[in-house]
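A single protein chain has been removed from this complex, and every other one stays in its place.
After this line comes subunit A, so read on.
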Amino acid sequence: MHLDHPVTMPQRHTHSAEPLSADGTRRALRVGLGGPVGSGKTASVAALCRTLRESWSIAVVTNDIYTREDAEYLLREAVLPPERITAVETGACPHTAIRDDISANLEAVEHLEETLHPLDLVLVESGGDNLTATFSKGLVDVQVFVIDVSSGDDIPRKGGPGITTADLLLVNKTDLAPHVGADLATMADDAKRQRGDLPVIFTSLTSDDGIREVADWVTAHLTEWHAKAAV
């Protein structure tokens, strides 16, 4: 049996699990978006920004394989002003930067929080990676794993930490299912088997308001986060 320290986290320097910063102010909710290359992570971030930016103060950290590619897409699409988007270099190891050594990402998040205070939401987008890539709980509060139907409808069955443990599994590009022979019902069954009660959303981000359900999920977490910080 694991026993905690008598004092809760006597040396806490990351302040990442608490809704309040060291100085007592509320910090932003941090949402990680991970998943394979081309599944629609950047498109999800862009759509979330467009949907939520009128209601919440948002910033984005991108972890490109090659730096700035995703950040520049977000700038080009003008989903947020440039000072709200930061790119982090990952030394050819995107999963290391979000899981094993999160210091550069934490720096980026904290810098955004300082310069844009008060922020409500920071979206941390990982570089495209494999099915085992997950975010450290020291970096994000909740994480979304983004896959798409065209990469193979056996991906939920294969599982892996991203599929099985992410707080939300987003299955994108459902409009392509008939063209690539993907069986959405099988994908849903497999996801249910891998994830139990954890939520799964099937969508096509290219459709009108395709991000709606995801935005609602993020909003629910934001509301809960605010309630926690206000106690």
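The rule is short, and it goes like this: a contact is a pair of C-beta atoms (placed from the backbone, for glycine too) under 8 Å apart; a residue touches a chain by one contact, two chains touch by 3 or more; residues count from 1.
The working rule: contacts and distances are computed from a predicted model.
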| item | value |
| --- | --- |
| Undepicted complex member, UniProt protein name, chosen from "Stage III sporulation protein AA", "(Fe-S)-binding protein", "Urease accessory protein UreF" or "Putative spermidine/putrescine transport system permease protein" | "Urease accessory protein UreF" |
| Contact with the hidden chain (one of A:96, A:151, A:206 or A:219) | A:96 |
| Chain not shown, touching residues in subunit A | 11-14, 65-69, 88-93, 96-97, 100-104, 106-107 |
